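The structure follows.
Of the protein chains in this complex, one is absent; all others appear in place.
Our next item is chain A:
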Amino acid sequence: MSDTADRVKKIVVEHLGVEADKVTEDASFIDDLGADSLDIVELVMAFEEEFGVEIPDDAAEKISTVSDAIKYIDENKG
């Protein structure tokens, strides 16, 4: 597992209060991890903070699974 994936999953576990083993790469934030739209805003902010990336609203809207987040961060971090 990549370093990005580890850090993303840690943030998801902390922010959504879910068990670590539920946070698979295929997991959907809303359908599988019980997040609502505001939780996703908060997650995106936490990813921006952790990785020093900027995730604009149109890109954030396309992030619906854990792997979407990891992929976006890997492609855009400095």
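As a convention for this text, a residue touches a chain if its C-beta (ideal position, glycine included) is under 8 Å from a C-beta of that chain, and two chains touch if they have at least 3 such contacts; residues count from 1.
Quick note on the criterion: contacts and distances are computed from a predicted model.
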| note | From "3-oxoacyl-[acyl-carrier-protein] synthase 2", "Cytochrome c-type biogenesis protein CcmE", "Phenylacetate-CoA oxygenase subunit PaaC" or "Copper-containing nitrite reductase", the UniProt protein name for the chain not displayed is "3-oxoacyl-[acyl-carrier-protein] synthase 2"
| query | Out of A:25, A:42 or A:68, which touches the unshown chain? | reply | A:42
| note | chain A positions in touch with the non-displayed chain are 15-17, 38, 41-42, 45, 49
